[in-house]
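The other protein chains are all here in position, but one chain of the complex has been omitted.
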Amino acid sequence: MAEVRCPMCGKPNPAELEECQFCGARLKPLVAPPSQEESPPSGPEPDVPAEPAGEPADWLSGFREEEEADREDAAQPADFGEEEPELPRKAPPRGGIQERLARAGGIEPEPAGESAPDEGAAFDEDWSVDERAFDDEDLGEAELPDWLVSMRSGEESPVEAEAGKSPEEPEQDEKSDYVDRWSPPEEEAEVSPEASEIDVPEWMQGLEEERAESEPKAGPGELPDWLKQPAADLPEPEPGADPWSAGEEQAERPSWEEQTPDWLADLSAGPHPDDAGEAGFSASELQDEAEDLPDWLDDFAESPSEAEDYFPPQQPEEPEEEPGLPLELPEEAGEMPDWLADIAPGQQEVGGTGPFEGELELDEPEGVAPFTAGDEESPDWLGGISEEDLAGLEGGFDEVPDWLSDLKSRPIEPEAGSGMVGSPREAGEGEGEGYESELPGWFDEETEAEGLSEMEVEPGLTPATLPSWLEAMRPVEDAAPAPPIEDETEDHVESAGPLSGLRGVLPAEPEVARLRKPPTYSSRLQVTETQESQAEILRNLLKSESRSRPIPTPPLISSQHVLRWVIAAVLILAILLPLVGVGGAAPLPTFTSETAQANRIIRDLPPDSRVLIGFDYEPGLSGEMDAVADAVIDHLILRGALLTLVSSSPTGPVVAERFMSTTQADHNYTAGTQYINLGYVPGGRTGLLSFAESPQRTLPYTLRGATAWGTGADPALAPVQGIDALSDFDMLMVITDNPDTARAWIEQVQPVLVADDSQTPLVMAVSAQAEPMVRPYYHESAGQVQGLVVGLRGAAAYSNLTGRVNLPGAYWGAFGIGSAVAAAVILVASIVAIASSLIAPRQKRAPEEAA
Amino acid sequence: MRAPFSAVIAISLGIIVLLGYFVPIGPLTSLRIVLLDWAVILAGVALIVGVVNLFYVHWKKTSEGNTESLYSGVLVFALLITLVLVGWFGPTHTFSLWIFNYIQVPVESSLMAMLAITLAYASARLLRRRIDLLSGVFLATTLVVLLATAPLFGIEIPGLGELRDWIAQVPATAGARGILLGVALGVVATGLRVLMGADRPYGG
Partner (left out) sequence: MTLLGVLGLGFVLFFLGLILIFAFLGRRGREVSLRPIPAFDRLQKAIGRAVEAGNRLHVSIGSGDITGPQAAVALVGLTILNRIARDTTISDRPPVATSGDGSLAILSQDVMRSAAREIGAEYSPFSGRLTGVTPFSYAAGAMTVVQDEEVGASILIGSFGVEAALINEIGERSGGMTLAGTDNLPGQAVLYATAQEPLIGEETFAGGAYLDAGPTHTASLRAQDWLRWLIIASLLLGALAKFFGFL
């Protein structure tokens, strides 16, 4: 039972399985029907032990010495992709390949047009192999499956034939099964059935069969047009069937090609195989496919000057560098590495019939070296160079063949072709081995895009740009190619130690240990005068900010002090005028209705009437309120009323005592018998309400400590005898300076006075400041306040009614003069203020207008 | 007391007193009166606490030794003397009345006199501070009321007395009522905020 090894885990699986039973990897890849240009059939290409073209010389020299080991090394996929770009520069064709391929594929090496189909088929195969090889790259060397190793063992014959066999039998030895499988289908069964059956998995065979069915048969008459045209342009048909070199390409291309978009793959498909045939094929193929290519590429191909900007022009005087090596560095051409020296003898042996045999015999290593090096790495197209053309080289490089002359005449075409192929590799060139094998797939695209962007310099071309999200994902630090490190050791001349004076030695002292004079930079800013002045202003501003300012001491005597003292003096003098007989005998004002109503209520009180007096003014307003109280209480005392004093202010009881003992001292009213002072009602309005509802419980004692309302055998004091409720009083008089207190009495106590159909009147003697608040409560008949005496004017009017000369009359003259003077002062000051406010803006505007 | 408990007590007692005003239910009204009596007692105690605070503040100031400490010393001395005399002899004793009649009343009357000069001075400078319509109305009203309340030498300007009465009875009263309505709304709003716990003047 045939087994198929898993490309992922390398374990054997039954051939009929499509997926690995161990790791689940797909064993039979899904391959679309191959087309001639884009989808070459997949085959057992991975078995080709491709070698990187630009691999360092060590392994190549070792390849000569240890072939078997080198084959295993050559199977490392990581190496494949790294050296690929070197192919078009270093891999000239070798002789004998063309014949072998022609024989194997039934294609005549001549004419060129007949070999082109096969060549194109081989190129297509290369692309597919590249893909496979790339997959193997992903697996890594250690994961190389066994079946691939076994397939590689089957390649030994062509490799050996190429490396060690005699040149007399190159066709038979070098015709590997690999090449056979690439041969036309009718010959494939004859030449390589065994290899296919033995080494190739069944699914690959199936793919081959599919490819064989779909692939156009190679033949001169069956060549497609696009292949005919480049073939005609080529100086030599290039079958490119060298399996060894094909293996190189297979391993190298996928790194930048596999994930390219289709259009880019098309572009690459043309020039890449022409790494070898740079002069003819790649350029011609570009031309052939010009119709399929985008316009910008056409322009690119047709404008050599643009390409020359990127690739140095060829030196026509040096034919050894010119043919097909537009990117060959002069140093590389002129220097012969050691490994090339090792290769050279072998080259002579293997390539005895090759086109460069004479070249090697000419013993011109400078000119031969690149070609010889490329011998081991030569791509397919090198095998397509005809012997005639190569024979022309045998005479040495002094004679330039015709096709090289043609190339000379068209130097830019190979540049364009090679550049397009080489550019992607250039991006990663010199980055070290194993670099690409660790890169994610997207970076290949990125690298390719970078390489293309380098080419897309022609005006009018739209440079390819990465999407922003992809750009953001790009690991610049890790993936971006570092700038080439310049080796400065050659330029360094040691100046210390025993190696002093030698060039190119490691420095004896570390770099940091060398003392050097620090560079001096000018610290002076280049500023203009304007900037300098502005900086100076800012500097002064900052200085003034940090500078402590002395606190301005206010003048001892300011205009406000003067004005205040003047007003005070004027008012005091005005009040003192009546003392000297000026204005003291001013007539008392006429009474008003509310004053007359208060007088009538008091006048109508019965003898020994009980009157409750709320004494609620502050000592500070005693100047006014004493006069107001004097006018009405004097009248009450004259009427013989018994007074009960109470206060809702803490100072009210003392004020009342003072009033009775000083102002009413002439009446000799006796406390406890003619009047009692119940003291202070705490709680404000609440206390007043409580007092109104239950006076006995709220204020049971007088200010002197006596029981006011009586208890049991002790009778109540005379002023409150027969009083059970406030409505039992004959009148309630409230003397207050506070409008709130007046309202409290009106709102909390007055309703109690009229309860039970009682008609106890409420008369209020208030300060002038409380008038606006109390007056709305006043009404002669329906109001809550039946009588009202307001301020000194009301008290004077009341005195005018009673005809008593008391405090209101004594104050009236001075009060009038003081009020008039105060009004005059305010009027004058207001006029001055208005005038100054009118003048000041004009004075302020005047200088501005003058300016 | 922690904030939640003090807030709960304040809000619940406030609601009880408020409902006691509007809902004449016996127990509710009685509870409201009891609570108000407690409030009155607490207000009296608070007055004592305030006086103690006043004494303590000025006692500390007395020990500072600067110019202001002299005035604080006078205050502390007067407070102690008045407390002893009035507490010992009572508020109606001659000593107590002497203190009141010859110290407190003259001092406060002097302040009132100084206030009169201050108001005159402020009115004189009102237009220097701000010149606008309201200030003009304010000063015009002041002049009318002053001249009409106490006419110089008894010479009354015809119509000025009636204008003064009209101002006192109509514009002033109307303005006062309007202001009082706004104040009343503010009072209700403040009370409701306290009942809602949004305002916590009790430090909760």
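Remarks
To keep things simple, chains are lettered A and B as they appear, and every chain counts its residues starting from 1.
By our rule, a residue touches a chain if its C-beta (ideal position, glycine included) is under 8 Å from a C-beta of that chain, and two chains touch if they have at least 3 such contacts.
Quick caveat: nothing in here was measured; it's all calculated off a predicted structure.
Of B:I9, B:A140 or B:V188, it is B:V188 that touches the chain left out of the display. The hidden chain makes contact, of the residues A:R639, A:R685, A:R704 or A:H779, with A:R685. When the whole complex is considered, the residue among B:L80, B:M114, B:A140 or B:I157 that touches the unshown chain is B:M114. For chain A, the list of residues touching the undisplayed chain reads 554, 560, 618-620, 650-651, 683-687, 738-740, 744, 769-770, 772-773.
Remark: the residues of chain B touching the chain excluded from display are 18-19, 21-24, 36, 39-40, 42-51, 53-54, 56-57, 60, 68, 71, 104, 107-108, 111-112, 114-115, 118-119, 122-123, 126, 129, 138, 176, 178-183, 185-196, 198-199, 201-204.
Here is the rule we use: only the chains that are shown with their structure count from here on.
Listed in rising order, the residues of chain A touching chain B in the complex are 560, 563-564, 567-568, 571, 583, 586-587, 592, 618-623, 650-651, 653-655, 657-658, 661-662, 671, 677, 682-683, 686-687, 690, 703-705, 768, 771-773, 775-776, 791-793, 812, 815-820, 822-823, 825-830, 833-834, 836-837.
Within the complex formed with chain A, the residues of chain B that make contact are 33, 36-37, 39-40, 43-44, 47, 90-92, 96-97, 100-101, 104-105, 108-109, 111-113, 116-117, 120-121, 123-128, 131, 139, 142-143, 146-147, 149-154, 165, 168-169, 172-173, 175-177, 180.
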